[in-house]
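This is the structure I want to talk about, given as structure tokens.
Left out: one protein chain. Kept in place: all the others.
A, B, C and D are the chain letters, set down in written order, and residue numbers restart from 1 in every chain.
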Amino acid sequence: MKKAQSFSDKAGLPPGSLIHIGCSEPNATMISKIEYSANSLKESKDLTTDDLRLYTDDLNTWINITGLADVDVISTIGENFGINHLVLEDILNTQHRPKIEEFDKYTFFTFKMLRLVKGKKKIVSEQISIILGKNYVLTFQEQHGDTFDSVRNRLKNQIGKLRTRGSDYLLYALIDTVVDSYFTISDILNDNIQNLEDKIISKPSEELLINIQTYKKDLRFLRKTISPLRDSVGFLCNSDTNLVAGGTTLYFKDTFDHILQINDSLNEMRDSLGSQLEIFHSNLSHQMNVVMKVLTIIATIFIPLTFIAGIYGMNFKFMPELEWYWGYPTVIGIMVLVFVSMIYYFKKKNWI
Amino acid sequence: MKKAQSFSDKAGLPPGSLIHIGCSEPNATMISKIEYSANSLKESKDLTTDDLRLYTDDLNTWINITGLADVDVISTIGENFGINHLVLEDILNTQHRPKIEEFDKYTFFTFKMLRLVKGKKKIVSEQISIILGKNYVLTFQEQHGDTFDSVRNRLKNQIGKLRTRGSDYLLYALIDTVVDSYFTISDILNDNIQNLEDKIISKPSEELLINIQTYKKDLRFLRKTISPLRDSVGFLCNSDTNLVAGGTTLYFKDTFDHILQINDSLNEMRDSLGSQLEIFHSNLSHQMNVVMKVLTIIATIFIPLTFIAGIYGMNFKFMPELEWYWGYPTVIGIMVLVFVSMIYYFKKKNWI
Amino acid sequence: MKKAQSFSDKAGLPPGSLIHIGCSEPNATMISKIEYSANSLKESKDLTTDDLRLYTDDLNTWINITGLADVDVISTIGENFGINHLVLEDILNTQHRPKIEEFDKYTFFTFKMLRLVKGKKKIVSEQISIILGKNYVLTFQEQHGDTFDSVRNRLKNQIGKLRTRGSDYLLYALIDTVVDSYFTISDILNDNIQNLEDKIISKPSEELLINIQTYKKDLRFLRKTISPLRDSVGFLCNSDTNLVAGGTTLYFKDTFDHILQINDSLNEMRDSLGSQLEIFHSNLSHQMNVVMKVLTIIATIFIPLTFIAGIYGMNFKFMPELEWYWGYPTVIGIMVLVFVSMIYYFKKKNWI
Amino acid sequence: MKKAQSFSDKAGLPPGSLIHIGCSEPNATMISKIEYSANSLKESKDLTTDDLRLYTDDLNTWINITGLADVDVISTIGENFGINHLVLEDILNTQHRPKIEEFDKYTFFTFKMLRLVKGKKKIVSEQISIILGKNYVLTFQEQHGDTFDSVRNRLKNQIGKLRTRGSDYLLYALIDTVVDSYFTISDILNDNIQNLEDKIISKPSEELLINIQTYKKDLRFLRKTISPLRDSVGFLCNSDTNLVAGGTTLYFKDTFDHILQINDSLNEMRDSLGSQLEIFHSNLSHQMNVVMKVLTIIATIFIPLTFIAGIYGMNFKFMPELEWYWGYPTVIGIMVLVFVSMIYYFKKKNWI
Partner (left out) sequence: MKKAQSFSDKAGLPPGSLIHIGCSEPNATMISKIEYSANSLKESKDLTTDDLRLYTDDLNTWINITGLADVDVISTIGENFGINHLVLEDILNTQHRPKIEEFDKYTFFTFKMLRLVKGKKKIVSEQISIILGKNYVLTFQEQHGDTFDSVRNRLKNQIGKLRTRGSDYLLYALIDTVVDSYFTISDILNDNIQNLEDKIISKPSEELLINIQTYKKDLRFLRKTISPLRDSVGFLCNSDTNLVAGGTTLYFKDTFDHILQINDSLNEMRDSLGSQLEIFHSNLSHQMNVVMKVLTIIATIFIPLTFIAGIYGMNFKFMPELEWYWGYPTVIGIMVLVFVSMIYYFKKKNWI
């Protein structure tokens, strides 16, 4: 919830000011580049902005910038590639809403990579921004890490069609990697929710309610992350931009299907949590009812018995029963009778 | 809920990799073929992919592949018929969302066949994928079984218009069979829900609540299965693809009506379950209230009586009543009076 | 709820098979015909299909078929008038969803006539199918009865514009009759719901809850029946089919307004039932609370008093109070004091 | 709720029959006329239908008909001005849904004027129908009264632009008057709801619940009245009918804004009532809980004390404590100790 707050710190500054906005210290900015064609690949790391000035026309270039600490570097890259100032601002604002925006010479995407922190309890998101140009792709990651390693490996090892197709297919591969991360999160969340269901049926407790609310929050977070991406990818499927070739559109449709499937799955989880909440409340009140019923029944049985004892505890001078030899056993007998009939009556009524 | 989880195992692989995705071991792949025209029919079973290479232009061909274990076989068939790689991937992913996708030379459908397992308690789904070409239909079933036997028999015995019409009509017959399976499921579910209603009114118990939640889950599952099919069939009704003849469109409209009717019926069941839940909670709390009221009334009646007895159990030296000859009967009389008036009062107040 | 179940019995039959589908035995099929123009009218009853073969071009013809038992007769009529096989199937399926379908030479409507069975407790529906041709109207009623007698009388007695206008106006008169039946049902239901409201405020009981749920079901049933008709009539208002003359469109708009008004009224009833449910639960829990409070107060008052009595029931040898002459009256006085102050306190706190 | 019921009495009559439909006796029909131009105005009252036959082309004419008792008069007026029969029917049906309908030579509006009956408790509605022709406006009011006096005065006293603009501006002034009546109602309702809120927080009682439900009903009634008018006025803003001049459209947009504002205000009230309901239930149950807790605590404290007294009320021969000289004070001391520690414990636990 630090998000908007830090954003509001920007109030008063002229719009378009390049400032890093985010919850945590930004990572140092590092640049790497992969130039590839069907039969060649050249990777260079730890570049400076000067190394990026030129890029050859017959190669596809993937420039990966990790860490958003160095605003100047990002600003320079923006200038080199003719990126609009507002886009750069969006890249630096790591709390930006996922979106897609088309420009004349490039298309800009921003969305979230999701990851579970160790201990598998909290979902963290990392902002990924991608700029797709004619034969280049710029990716901006918030943190250093192995997010796109699988794509990098496929490029290097010539797995799949990555090398033979254009930058639009690289874009697809990157987005697909992100969507896969959603699958992983959604699966783990699903497992947790299923486990919770078993616990709630067997032994409802107050902590489980907090759990339900936490998972609900997680679901809302996932939905908030995924639903703008669905719109973006849906836009790519139907767009006739010349940056995405017709053949690649089909792949984006496939990704779109995946997002819809995750969405279905989120809906199911939400409904499942709703059911669990109902069962939880019902079980808890059932337990309470059982306890109160038993307790009340015990009291109800002994109160009349105590009354009988009370009668013969009275000190009247003339109480003939008190003098009888069988008086005491008779009263005890009556008490047993009352006790047994009450038990029998409650049993018959199904109260105990 | 294994679904998405197994899907996420695919994360990291290049997209378009042909891998079987599903909860259970896939069945072995078997191929059968029926070639038919208005006045001839030839059925051949246990074919290999080589047998499928050619197909005559003036016959309609229905090739049925059951079991998705042999990825190579399916891949070869895909190549033979010029099917896109991504479509083959969708066929093998038995947890894919139902959908329709049009290509230049064929249209691809995937949806779920529903079946109740013995004991009529659990709904299982089988993925059916259909490729409709110019004069051929490819059907992919997840499991061996008699799913399409009724269509096969009608073809063989020349019942209805199947033999005289094209492959689009065969597609219609197949989809109609699937929709009929939905009717069966929806009817059984409806019966169960009606039965549940009677039980809930007569004798609410905690297990019935679990039942309500289970039926709700079933309804959600049905809706999730049926609603994309509605869109697919609705698309067929309005599409102007040259694979579906104008005359057949009318039949798809009929199927569309059926799906709407099932949908109406699902909505009704959902509302019915909602009502049941309300009655359930109200009945349960009513029962509890009755019990507590009776118990409390018993206690409330005897507590003042016990107090009276307590008074005359006091050991004061100077308590004139104790000496009276009629003291004891008088007190007993007062107790009876108090008892009767309280009963009368509670009766009048409608509390008992 | 027999509906879909009997429909599912059709599973396995080739589509387009003419079979009567319905809950009850179909009535025997009877055919009557009215040929009319502005200045002539000829009615003939108990016709056979042979009598229907020709119909003159300068007369409007209304053929009314009641009872759907004789599938052959209906099939023959269908052939004579060039009605599509699927339409005939829909006419025979008395559980079909209301709909409108346009064909080249005729338009097909199916919807429900509503009627209250004697004792005014249960709503029954009868399926009405209408085929509007160039200068003829075919009506198919599920049951014999006087459904359309008012229209027939107006035709015979030259009331209104029925005789002077074409078959489209006859269609309007028939649909208007059906919509009037909805008004009647909706009014009775409305009265019942208003009556229920008074009862719920004055004396909530468990049966009233069942009543609320029953009326809710009735409302859903009405809505399900009316809302597809709204779409059909709305379609007629905007359609430019040459079967409906421009002047008649205005009349359909009027009917459309009526349907909207019924719809508004249904919405109001639904909201009213929602309010009643809230008041019901609140009243019931209020009643319960009052009872429990009074009972608990009685117990609460006597328990401390009993304790005081208990003290002086103790058998200690040295209890000076017991020896006092005014001991007993003093203790009784204290008890009265405690009693009165507790009553006073509870009164002040507004608990009794 | 008499509305639809009386409407259903019409069932069986040919459509388009002119009959007054309404809850109450219709007022006698009275006709008045105002002819005006920028610099002249002539008002005439208590006219007959004959006086209406001609109207000059260079003047704007406003004919106001109050009271719908005389169906013949209204029918004659309809004929004189070439009004469609169905429109006249709608004018006479005072329970008609608000709507707008365009015809070749005129536009027809019907909507509700709202008024609070004395004692400010019940909202009553009066149907207003307006027919806007080329240079005339016909208004039909259900009841005699001063509804449009403010407009009449502005016309007479040349206030604002009424005299200089055409009949469309007169229409705007009339509708604006009606919308103002909505503001008045909505404000009073708003005040009432705000007052209710204070009461609910300070002292919830069962009657307040009935109040909430009554206000909810009022809100639904208002919404039902206002929302079709919004559509009508919205239609006027965007329509390109030649009856409404371009310059006047702007005024209708202003009215449209006002209706939206009332709508916002209704939404707010609905949400506020929802909140109140929540607070009501929560407060009521809180009160109940407090009572029950106190009562139960009293019982809980005295029951163990009574037990102690009961022990020393036992008549065993050999109970050494009974013989002790300090026995009695010791037991009383123990009782006080138990009492104080229980009070302390409950206080610490925050139970009292």
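Criterion: a contact is a pair of C-beta atoms (placed from the backbone, for glycine too) under 8 Å apart; a residue touches a chain by one contact, two chains touch by 3 or more.
The shown structure was predicted, so the numbers you read here are calculated from the model rather than taken from an experiment.
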Selected from D:76, D:95 or D:283 as touching the chain missing from the view: D:283
Identified contact with the non-displayed chain, of A:156, A:199, A:216 or A:286: A:216
Chain not shown: contacting residue from D:19, D:38, D:69 or D:250: D:250
From D:51, D:72, D:102 or D:180, residue that would touch the chain that is not displayed: D:180
Chain not shown, touching residues in chain A: 1, 3-5, 7-8, 10-12, 14-17, 84, 86, 89-90, 95-97, 99, 101, 206, 209-210, 213, 216-217, 220, 224, 277, 281, 284, 288, 291-292, 295-296, 298-299, 302-303, 305-306, 309-310, 312-315, 319, 321-325, 327-328, 331-332, 335
Missing-chain contacts mapped onto chain D: 150, 154, 159-162, 172-173, 176-177, 180-181, 183-184, 186-187, 190-191, 194, 201, 250-251, 253-254, 257, 260-262, 264-265, 268, 271-272, 275, 278-279, 282-283, 286, 289, 292-293, 296-297, 299-300, 303-304, 306-307, 310-311, 313-319, 349, 351
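Criterion: only the chains that are shown with their structure count from here on.
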Degree value of the rotation bringing chain B onto chain D, based on Cα positions, nearest 5: 145
Mean-CA-position distance for chain B and chain A (Å): 27
Chain centre separation in whole Å, for chain C relative to chain A (CA means): 43
Junction residues of chain A, two or more chains touched: 313
Arrangement of touching chains [line / ring / star / complete / other]: line
